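What you see is the complex with one protein chain gone and the rest in place.
Moving on, here comes subunit A:
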């Protein structure tokens, strides 16, 4: 099954509550997939700054003195906030690539979960309530976010196999379903220069969209292309720095419900996920049509 939730805020007054609202929505979806859970939060960044979210299986050693080591390697000030197995690194935007290279050579066991100006991704094996508590997601503020709770079908239950997948700056994707042509698409994308961390089908979908965006396509066009080039069952929810999108395959057997008010656009695999949002009683609630791209950008 898998459960997906998403929230795109239009009203800045709700931004301090993004983490709390998204956590509640995701916990409601726990019985759709208890293997692992993850959340992407777009929390904004200061002008000229960027963020890396890192993950390590041995955070005590990998994250020790990481700020000093990275600052030295890239020649710029760096701050590191460790949260359990993850760490968020704040650094000058122009130093992102240098920092990734330094990490790969100095601390090769560290995995990069996300990179960009706004995005932070936290994901682990376990129940949504435990994963959210571990990373204190409920305390986070932001403009939009996506959550996923996984019932694995296509690859192993591991931290890296959890969603969201991020394959480009400030981009992420979550998926309910399974793809049948992901090996073929992965080969094509590898030839085009995309890199992969897992054998997971969803990572291929994320990279497919990132590759289209790299080619200069707009978010809507990139999502439209999934309908012709990806084979299988899918409901995708996609995040970018300024946007939030939804697309379902033409058969549309993976459930989806959306709600929109003046304050937000919300997505849930089931209506249950949306019932505690403010103003849901008077929201426009609908089921997204098959093979139709929906997206919102600010």
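Criterion: contacts are C-beta pairs under 8 Å (C-beta built on N, C-alpha and C of every residue); 3 or more make two chains touch, one makes a residue touch a chain; residues count from 1.
Going forward, contacts and distances are computed from a predicted model.
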Name under which UniProt lists the unshown chain, selected from "Carbon-monoxide dehydrogenase large subunit", "Protein glxC", "(2Fe-2S)-binding protein" or "Holin-like protein": "Protein glxC"
Residue numbers in subunit A that touch the chain omitted from display: 250-253, 255, 257, 270-275, 285-287, 290
